[in-house]
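This structure is in structure tokens; I'll ask about it shortly.
As you look at this complex, bear in mind that one protein chain is not there, while each of the others sits in place.
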Amino acid sequence: MNETVTFGEVLMRLSPEGNKKISQSNRLEFYFGGTEMNVGASLAYFGNEVKHVTCVSDDIVGEAAISTMKRYGLDTGSVVKCNAPLGLYFLEVGAVMRSSTIAYNRAHSAFSGITPGMVDWKEVLAGSDWFHWTGITPAISEGAWRTLEEGLKQARKNGMNVTADPTYRKDLWNYGKDARKILAGLLEHSTIFIGGVNEINEILGTDHSGDKDGFVKAAKELLNRVPSLTKVFDKVRNGGNASCQKISARAWNGKEYLETEALEITHVVDRIGTGDAYAAGLLYGLQHFDDEKAITFANAACALKHTIAGDVNLVSADEVMQVAEGHISGRIKR
Amino acid sequence: MNETVTFGEVLMRLSPEGNKKISQSNRLEFYFGGTEMNVGASLAYFGNEVKHVTCVSDDIVGEAAISTMKRYGLDTGSVVKCNAPLGLYFLEVGAVMRSSTIAYNRAHSAFSGITPGMVDWKEVLAGSDWFHWTGITPAISEGAWRTLEEGLKQARKNGMNVTADPTYRKDLWNYGKDARKILAGLLEHSTIFIGGVNEINEILGTDHSGDKDGFVKAAKELLNRVPSLTKVFDKVRNGGNASCQKISARAWNGKEYLETEALEITHVVDRIGTGDAYAAGLLYGLQHFDDEKAITFANAACALKHTIAGDVNLVSADEVMQVAEGHISGRIKR
Amino acid sequence: MNETVTFGEVLMRLSPEGNKKISQSNRLEFYFGGTEMNVGASLAYFGNEVKHVTCVSDDIVGEAAISTMKRYGLDTGSVVKCNAPLGLYFLEVGAVMRSSTIAYNRAHSAFSGITPGMVDWKEVLAGSDWFHWTGITPAISEGAWRTLEEGLKQARKNGMNVTADPTYRKDLWNYGKDARKILAGLLEHSTIFIGGVNEINEILGTDHSGDKDGFVKAAKELLNRVPSLTKVFDKVRNGGNASCQKISARAWNGKEYLETEALEITHVVDRIGTGDAYAAGLLYGLQHFDDEKAITFANAACALKHTIAGDVNLVSADEVMQVAEGHISGRIKR
Amino acid sequence: MNETVTFGEVLMRLSPEGNKKISQSNRLEFYFGGTEMNVGASLAYFGNEVKHVTCVSDDIVGEAAISTMKRYGLDTGSVVKCNAPLGLYFLEVGAVMRSSTIAYNRAHSAFSGITPGMVDWKEVLAGSDWFHWTGITPAISEGAWRTLEEGLKQARKNGMNVTADPTYRKDLWNYGKDARKILAGLLEHSTIFIGGVNEINEILGTDHSGDKDGFVKAAKELLNRVPSLTKVFDKVRNGGNASCQKISARAWNGKEYLETEALEITHVVDRIGTGDAYAAGLLYGLQHFDDEKAITFANAACALKHTIAGDVNLVSADEVMQVAEGHISGRIKR
Amino acid sequence: MNETVTFGEVLMRLSPEGNKKISQSNRLEFYFGGTEMNVGASLAYFGNEVKHVTCVSDDIVGEAAISTMKRYGLDTGSVVKCNAPLGLYFLEVGAVMRSSTIAYNRAHSAFSGITPGMVDWKEVLAGSDWFHWTGITPAISEGAWRTLEEGLKQARKNGMNVTADPTYRKDLWNYGKDARKILAGLLEHSTIFIGGVNEINEILGTDHSGDKDGFVKAAKELLNRVPSLTKVFDKVRNGGNASCQKISARAWNGKEYLETEALEITHVVDRIGTGDAYAAGLLYGLQHFDDEKAITFANAACALKHTIAGDVNLVSADEVMQVAEGHISGRIKR
Partner (left out) sequence: MNETVTFGEVLMRLSPEGNKKISQSNRLEFYFGGTEMNVGASLAYFGNEVKHVTCVSDDIVGEAAISTMKRYGLDTGSVVKCNAPLGLYFLEVGAVMRSSTIAYNRAHSAFSGITPGMVDWKEVLAGSDWFHWTGITPAISEGAWRTLEEGLKQARKNGMNVTADPTYRKDLWNYGKDARKILAGLLEHSTIFIGGVNEINEILGTDHSGDKDGFVKAAKELLNRVPSLTKVFDKVRNGGNASCQKISARAWNGKEYLETEALEITHVVDRIGTGDAYAAGLLYGLQHFDDEKAITFANAACALKHTIAGDVNLVSADEVMQVAEGHISGRIKR
């Protein structure tokens, strides 16, 4: 059994069709996503039991968010509601050298009002064996940080695996605390680190280079300084633009350096959530395979997400495994 | 020349297609509206020069809002931008006995951050002869109230006509001041009152009945107690449901009671903004006709808005005049 | 066997979705129609063999028009192409008291360039027994008029029935000839008149009233003055607006006055082409039933068209018969 | 606690937009529905715990059906899959006097292949107190009938309430058994009858009239002849057409005749599933109110469904209660 | 004159927009296709007279299928209808390394019920000079096989050319006969073989390699063993994925080996029907050019189909010729 718990904000994404700009359109496509929920939903599609903990608006938008999570197969029994709007963002989708542009509306979201008293972590985590968090959550509000921290403590008390994806998104940190210190503190309740040299440098205040050697040195230093962490998993993007990408994965598992071959995504369908797809692939991989196969699976999952519209990697473990095993011709399945 | 100035929040309205619910859809139609902007845009369609003053987000959504106002022919030269999201709301459109449902996301909007220092009213109002405000603006934030108040003072100093539509929307008043007192204060800088017995009772603390007699008494008392006001214009809905309506208009112009015949809207296309269409029709009517013809024109404008999608009454003065003159068979114009 | 030939312009109709205005949209729905083609296509849906003669643009639009006619089951073997654009019009769909608005782009259309030499009427009409024309065609251009005239002469030579729907659309007559004289001339090659008092007054220069008596007198005078004509069929609209209608049919068949009960269309889907649906219903009725049943069938066909999107009455003879027999509850057919 | 179990086929409904015909379109809107699932999903929206038991295709369509049921909040843990396509139907939506037309593709559906061995009723029904079935299920296949029969036996063994809606759809009965006998047999495992005089006459072979007296006599005879049944609930449609309806409800509860006032649906959004909405309203009513209030609630639920797109009545118990209490003006809820 | 007859099932294809999955959408785009109809329709676009023989459902879906065939310019006079649903399939469109996924619903389709008595081949084939069949038809049902066989016998009796594309789709063969034997038998009534080494090995039970030598040997053996066959035409895909492809053609015409240069499709619009476009290009090529030019034309037709949405290659012979002659820059044609 692999019951996973994810915790974090669910956002509504609103985009004009195709590559249009808002001012060219009179309607928007929408998806519900959120980095941790994306990881959870992808794992649910792989077959795991997953519970997502979040706080949504007590209105028709929050209801739609919950119904979407249900549709993904997530257990929404621990979702709380409060009287503030659901966070959302507008996305104009770029192409080639034109960047996608995002306008956020999340500063006073329902989730930002979450506080430790609103989640009964003991009950929530009972029977689960894996907890996943990212650096977005503690950035949102002090309440979100404290709630996460309590969850992590309970998770470690229960002996659960804890994967940390401590992305540092500077613009989000607005409640006057030291992001690095908070992230470093949360890592001490984590067992696996998902991130690269940038993230390590950011948190440790180091200056490692981005090449293989730099990565290994950074990973070693991280494992030294945060003893609860045992492994470091990174993903690498090689060039490309908004419409095509080339990706690979690498890891330092405490003993050896591992890396995958690169996969080329010649025609990107949707780039949002590809990092989350990597994380979900990695969790699934670590639950079922050795580290080498795990990163190959994670890289394949990440590649496939580039071909899926929306925030969540709506593919089965089988489909990922096919790509991981080199079937990349995309022939029709009848 | 009729140069009008309107001041108020611009909101994005987001709705699933037709009568769908958000959870049944993957896209939303959107419109930009806002009660005062709707009035201004309708007047621009009638041929007036109109300047709309507001504060929008400094992002792709705010840009789209501005480009929409330009499209309506509004002068956007006095629009300010600030670093907060544009207010918005989600609307699930009801039918027959099922009410439309709205979920607001405007509490921390760009407009709510407006303060008197951000609008140079002397410059903005130069050369204009009409100012229109509603009770929504002072409800949004203390800054919005104060900014409006300064504008009204300047407008009266300039000898402009000031129409007040002091709708009292209880849920919006959240900054701890006494709504009635504030609305009453703003009325003292106004010359024409748009509203009915409910609004008068609300502001004066009276208890007049809703019938003709009650209306006339309420109007007289209002004109007595707020000497700057000279006329009271009301609109009346007679039964109906979300899909059909019957409307008429009535007035106390200080001398006599006036009322129009009822117009029946057998099939409602969009009910949002019908009150604003009435207000715009009234302003145009007062600028061009006597009071009796003015309310007939206003009622016809209001009726036509029920057949127009979106927040703004995209019809010409000619089209309104046709209906005001009794051409309601809807024959095709080739 | 009932092989019918229709002759006239095919136009593209372009409309924003629902009741939107062009400036509110970024896309348009389109249909191909044209009053005579609509009659022909409806007859083809009833099961007749129908050939439509027209001239379309020699480009991707003309090709699409032809492929639509084929889809309707029309014989397009006599369609000619020429190097001018297909005529088209933009339609903003009204509702209730708001009229639909049309903007034409047909003055220099492919069809307007048609000349008698382009249609081999002897070949086209061989084997057919019914010809239908309307007053739109001779209004378009002198070439169109002359081509029609030649067709009518050949049709009468072949002893075919000729139905005339000589609608007089003033704005279309721009080539400097006397419309009434031309229409009167064409009626002399026709056997059945579809039209009411207005059309008769227009053509004969008379002044009959629109009530029953006036209609009978007008019809009698018409049959007197144009001996080739034997019957007059009219349809009547009773009040209503752009969203609801009440219709009935009446006739003077040379011997007696006939009229149907009224059918109420409580919710109009599309009003374009309802007159053409009446004409098609009438032709079918005259081919299969006595005059009384024929107008009942025609009125039912006309009613049903109000519930069909697009220009053509896409219903079977069976569906019309059901309504003609009084089954108007609209229960689901499983 | 009200845990309900529903059992029956889930179908995909495919319709062109608005009132278009398939040949006018290049895309279809789709919904998943099915009479028993519709009842279950509506109850889930009211707040009940509901488990739906069915058999879906083991492919991307079956997966989408399951994800929709999850979205509705249904427990899908007892759904089985098999290697046959999901049943589906095409619907062209009528208007006014034009009937909607349906083309079924369900004869060899996944559900038709269900057999008693595929559902462990003991486990499925444990902890539930209400079972709902309709006459569609036993019509589909002998396996479906037998599976239902086993479920009903187990339900009665557990002392559950069993509501029967034994609609007789003649065209569906194709496996060579006597429909009346089978339906009568299933009624013996039921406690509440949902249906009118037509259904009773059909099953008992009687000839009661449709008026109040006839209904009461029919109901009495039914309760006499099928002793497990205690109450009879009927809904009545009064005239109207595909675009407007007038509905009321009536009952014989073994002691007295009850009836509601009529509700008028002036503009129908979607007529499919209105009977299921009535049944769901009735179940909820019987679980919470006396019989009189129960049918008022059921009638209000049925009325609201006419304003909801799709097969399922996506409204809360609160919304229904509002209408049941007479709030039918459809004012916007902000 | 080139009158061609094609025979085979017409299917409805249903897909979510773009690369979405069914569960992400609420509507599906649809196309009508079917391998033999696709060939016929493409030939009709090239200017041939083409009659397609098939059996469709006697309902609104079958009607839409027929109206689509008419739109393509196919003669549908020999289409029969029966009381079973039209076959259909759902397609989720893949991208890059993600395969498209298909769910079929065709096992009990209208076409599967066809039997020899339903087609009067003598009448159908009168005046035609070319018959095209594929291995899909005999796989569907014994009736389909027998009907095809009769058609082929009559065709050969009339001295018509018969092209065979005996694709072997294992999953379709479910009526208990030996596919290879049946296919081999049908080849004996054919004159031209469209297929590659896989198909030949499958039918002959041989084991030739896929390279040039293997192809030539396989083709020679085939022509030896099936004397009615005179030429073998193959198409080759070189790598690529679901979003980009590289294709070429090769042939053994009994005398020499021919091959074309490769064409690169850098951005695939729609991969369905590309093989049928090749076949149609080949037939047209063989009717107008020598073998070398024929395969160049066929390869160009196949390439162009990758840029066309839907099942049918909606391009003119001129457009294909342009590409065949090396104009592949895709400049705008004004």
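Letters A, B, C, D and E mark the chains in the order given here, with residues in each chain numbered from 1 onward.
We take it that contacts are C-beta pairs under 8 Å (C-beta built on N, C-alpha and C of every residue); 3 or more make two chains touch, one makes a residue touch a chain.
From a predicted model like this one, the values you see are computed outputs, not experimental measurements.
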(message) So there's a chain missing from this view; which of the remaining chains does it actually touch?
(response) A, B, C, D, E
(request) Decide which residue listed in B:67, B:158, B:230 or B:287 touches the omitted chain of the complex. (result) B:67
(request) Can you work out which residue in C:67, C:228 or C:329 touches the chain that's missing from view? (result) C:67
(message) If I consider the whole complex, including the chain that's not displayed, which of E:64, E:125 or E:265 touches that chain?
(response) E:265
(message) Contact with the hidden chain only, please: which subunit A residues?
(response) 18-21, 23-24, 94-102, 104, 169, 171, 239-244, 267, 271-272
(request) Spell out, residue by residue, where the missing chain touches subunit E. (result) 71, 263, 265-267, 269, 303-304, 306-310, 314-315, 319, 323, 327-334
(message) Considering the whole complex, not just the chains shown, which residues of subunit C touch the missing one?
(response) 14, 21-23, 26-31, 57, 59-61, 63-64, 67-68, 84-86, 88, 90, 92, 101, 103-105, 107-108
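Please note the rule applied: only the chains that are shown with their structure count from here on.
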(request) Consider the two chain pairs B-C and A-D; indicate the one with the greater count of contacting C-beta pairs. (result) B-C
(request) Please list the single chain whose C-alpha centre lies closest to the global protein C-alpha centre. (result) D
(message) Quick check: how many Å separate the C-alpha centres of subunit C and subunit D?
(response) 45
(request) Report, in whole Å, the distance between the mean C-alpha point of subunit C and the mean C-alpha point of subunit E. (result) 42
(request) Would you mind pulling out the distance in Å between where the CA atoms of subunit A average out and where those of subunit C do? (result) 62
(message) At least two partner chains per residue is the criterion; list those residues in subunit C.
(response) 24, 71, 267
